[in-house]
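One chain of protein is taken out of this complex; the other chains stay put.
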């Protein structure tokens, strides 16, 4: 199976480029599924129904999120009825929405997407390792599902890499999000799980992690805010990870970063 | 000028490979200077005089560090007499050693290296932005010094990228360290400063950020320690950043990651 | 029922005074039960079997702990066989020991003690609110147990006070520990639960939260360590909370701090 994961879409720059490029990428990379992180899609803060529909229409199969999931008031209702939009699994029991979802392609092949949040330097949720363990125990990779993707939304590289090792041999891909910077450590672990510490964001990299640089710089140097954060509006760059798996095992045969756009060294997986 | 920066050397795997490869890289990449981060060189914790001498002998010009600087008892004395080993600039006044240093090549060209520590999710030191500002005000890039390198040792991508933007046009390279994972966002900012959020580590990437994975995994899942962290001992990978600058301005003409070794997609700057 | 809770015993100063005074206090205050926090009893770091036995012999019924629970290697084994020594409830499933215990007096009255750890500014464990909820659902206050004591070991006053309000009407006492400073906010909440944000420590208050002040001061000002933390060895002060409840309801009729010793304004509950 061929899957593309794109990291946190930040505001209009990232969104417009994602909507434009995803249809082309589905073809050129012969993608079976596309997953994106949408937690910053709505002007940097959360995601609206309108925006998620726009992304689904463009060819996104599942939208995962993170700590910004509830930034838009409408999301609590929206997520209840939209199975393709997921929030971190390790919110408390009773939280609206779901932390994982399954989508199926025309040939009946199934992809399970799990979204989970790290706790190091983040708001404390339930144990992400125990939560993922419980979820993985419900499925058999290569049998009941052909692809398992874990989006570990977290700050600390140690926690994300530990999650990758924890899932090794049991999932197709573990990819981190939240740092908004793509890492260059795509690899296949010993057990066959593809891993990259952070997918990076889809947005304007002439910024401070996607935000217009003036306000962050002023806060770092003056320790006072003078206004809100708003996404940088220059040309965007898409960042993500491409994985190709063996349907019989669900394990990775190939993992490569994708970087496409105005900034950063471009990298396009060989089709 | 042609400069290679290599990120945190973690234990024997990273050290052995660095010592082996640096002499070759100096030639093949026609390097004028080599800087490495040595804060984890001594079995993951700090650096000894013996190890720093080994690195200097291999062709390293300056060793920067970070939060692990004082892990080896001898360092307080050693650093006082070793100008090529620096510690974060923003330690309190009176701290042993120095936070920046200048080295000179055979042709009389000078490189200033500044090491500074971020404060987000880190132990609070003095303001890194004010500290760098004060340091930069002492020099004129392209005139009194030909190259200025800032190693921002920090956790948060936002703080590191803000430091990059803060120094844009005033330094040759701003490179982050501490996350132990290379980022794929090498770029030249509008003002001419090369930037990469994290250089990545030099060590075994079949690990949890360079450490043998058993203990970190056990701590993340059990929330108890059963032993010490020790570096993973598999084959190492070198990670860093290569920059080429214009000596007249000290600004970047080219920036590229370097990844060389057992794991990760290799990338060698074109000589 | 009349219960005394004493906060974190820090090293020899606190321990010696606790062992000396508890027998007297049991009589003078006509105490039915005594609970202490022992996480710093062994030279500031954890607790040994020898020390816990010494405390039990002096008249302690239950020892609760906190983040320092595993500082002494022997504790993993010791706690498995010692029902009166408890660790925070919200460690992962499978952690040695238990997070709550029940003790019974000669008249058959039962006290349930729950130890739980906060997560704000602390290592992330499982949700303390959900953990306490599950535990409380097993018992009926005033019926199956006559007294329920919750020791919320945490940093943030907000989280501790929220736990107090969360348990209001369902427990006899919610008392905080970990800050090592007694608070002066003993009160009975609207539902009948006695509350104090922190019991304070039992130790030498001519210190930095129980530790000899030289090393903490040096670390705060120099941002380097020069040695280990060791408990201050001056005369100790006991700090804790006294509660009197109605056995029929298990709710509080009276709550008062206890402060007894060399420093701080003394306060002895009226017998």
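Observations on the structure shown:
Which chain is which? They are A, B and C, in the order written, and residues in each are numbered from 1.
Here is the rule we use: contacts are C-beta pairs under 8 Å (C-beta built on N, C-alpha and C of every residue); 3 or more make two chains touch, one makes a residue touch a chain.
What you see is a predicted model; the values in this text were computed from it and never measured.
Screening B:80, B:130 or B:271 for touch with the missing chain picks out B:130. Although one chain is not drawn, its touching partners on chain A can still be listed: residues 70, 76, 91-92, 94-95, 123, 125, 221-225. Panel shows chain C; residues 121, 127, 129-130, 155-159, 161-162, 165-166, 179-187, 189-190, 197-198, 200, 205-209, 213, 216-217, 220-221, 239, 256-257, 259, 263-265, 267 of it touch the chain omitted from the view. By the touch rule set out above, chain B reaches the unshown chain at residues 92-93, 119-120, 124-127, 130.
In this section, only the chains that are shown with their structure count from here on.
Note: centroid distance chain A to chain B, computed from Cα atoms, is 29 Å. Taken residue by residue, chain C touches two or more other chains at 92, whereas all remaining positions touch fewer.
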